[in-house]
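Heads up, one of the protein chains got dropped from this complex, but the rest are sitting where they should.
Just so it is clear, A, B and C label the chains in written order, and each chain counts residues from 1 on its own.
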Amino acid sequence: MSAKFSTEIRVRLPETDSLGVVYHGCFLTYFDVARMDYLRSLGLLEKFRRGESLNLVVHASADFRSPARFDEVLVVHVRVRRIGDTSVHFDFRVTLKADGRLVAEGRSVHTFIDSATWEPRRVPEDFRAAVLAFEVSPLDEKA
Amino acid sequence: MSAKFSTEIRVRLPETDSLGVVYHGCFLTYFDVARMDYLRSLGLLEKFRRGESLNLVVHASADFRSPARFDEVLVVHVRVRRIGDTSVHFDFRVTLKADGRLVAEGRSVHTFIDSATWEPRRVPEDFRAAVLAFEVSPLDEKA
Amino acid sequence: MSAKFSTEIRVRLPETDSLGVVYHGCFLTYFDVARMDYLRSLGLLEKFRRGESLNLVVHASADFRSPARFDEVLVVHVRVRRIGDTSVHFDFRVTLKADGRLVAEGRSVHTFIDSATWEPRRVPEDFRAAVLAFEVSPLDEKA
Partner (left out) sequence: MSAKFSTEIRVRLPETDSLGVVYHGCFLTYFDVARMDYLRSLGLLEKFRRGESLNLVVHASADFRSPARFDEVLVVHVRVRRIGDTSVHFDFRVTLKADGRLVAEGRSVHTFIDSATWEPRRVPEDFRAAVLAFEVSPLDEKA
């Protein structure tokens, strides 16, 4: 997976466990932090924050390739793989900043919902347009 | 501190850190879980759940006496030390179930607020009455 | 999925987020707590605790079917779906205790490793035997 967007996250002590490595469940948080950074960079987070454009996580998965440890800096790469009628599919790849080693990969799927009824609704046009404009433009930034 | 109420919590893997022991911040969660169990046992949690009787944590502190590890069972003792006009003061003591060793002690102070304005309001009379009835009755259960 | 083993978990306040529901990443913790309870019930946790029988999570996934909220009691059903040469595959299903509503489903895959080299090693025979004895016996308990 190649991604134009990435964000850096330094591992916090409470994210490690007594095996000495990052607890696997924390990677869903890392994915989410990176996704929020991605949305903020495209101007799409503000409506979510105000509750005007809600989406629910309906699926998340992760494959853990190698351990990460306290105080290491991770690079979380994000891209939107697909936008359906009501859903958005994200891909993630986490590498170690120091040496580029692959740490984890993952996916999440989000469904837009009506903020009153929590029923699925179409992906808003401004969301779709902003993501497509970013993703299909030439990979000239951080590819 | 002697307390009539206690609850048991088994240490989860993500609550430990790479030093091999429970991360100190998790004890505020343990205190909180025990406090909710205390309130539920007195019939005082339902209004909080429904948002009709809100309170905010305004202070929390903890002294860490000895480490706890993955899968150990902790006993969290709780009592209300004081009820003021708008505030409730809780004391906590965490021991290891296996041998009674003292693990941590702590306190928290909560202020009742109006659910609309988030301004302080008097501790509800039913809350005050239920807690006093429990705390001042003879220590005949788990003292 | 039908499972013979299940465990109950009450949702804690810090496990919810500002959307008012359990944060999706917490379900990996719930799966893990249930898995540990499963292993403990089969007498297989003690060696893990002592570091004599380590395994790593190499994959985890979850599908989120409906929201869970603060103080609700979840029932987490667990079973081992498959044991390979070096890996163990778990299935999870989370329901609401109050009404049986499906909340989430998930899977995780774990690879046994040598505690010194962290290289994959065969699933220990006592582990394999204990799980098979439990899983293939008639579904007479909590099916």
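As a working rule, contacts are C-beta pairs under 8 Å (C-beta built on N, C-alpha and C of every residue); 3 or more make two chains touch, one makes a residue touch a chain.
It should be emphasised that the depicted structure is a prediction, and the values quoted were computed from it without experimental measurement.
Q: What are the shown chains that the left-out chain touches?
A: A, B, C
Q: Taking the full complex into account, find the residue in C:Phe5, C:Phe31, C:Phe48 or C:Phe70 that is in contact with the omitted chain.
A: Checking the options C:Phe5, C:Phe31, C:Phe48 or C:Phe70, the one contacting the hidden chain is C:Phe70.
Q: Considering the whole complex, not just the chains shown, which residues of subunit C touch the missing one?
A: These residues touch the chain not displayed: 13-14, 16-21, 23, 25-26, 69-70.
Q: Which subunit B residues would touch the chain omitted from the figure, given the whole complex?
A: 19, 24-26, 28-29, 32, 54, 56-64, 67, 118
Q: Need a quick check: the contact residues on subunit A for the chain that isn't drawn.
A: Touching the chain left out of view, subunit A contributes residues 12-14, 29, 32-33, 36, 40, 45, 49, 70-71.
Going forward, only the chains that are shown with their structure count from here on.
Q: Roughly how far is subunit A from subunit C, going centre to centre by Cα mean, in whole Å?
A: One centre to the other, that is 25 Å.
Q: Taking the mean of the CA coordinates per chain, how far is subunit A from subunit B in Å?
A: The separation of the two C-alpha centroids amounts to 35 Å.
Q: Hey, what residues on subunit B touch two or more of the other chains?
A: 13-14, 70
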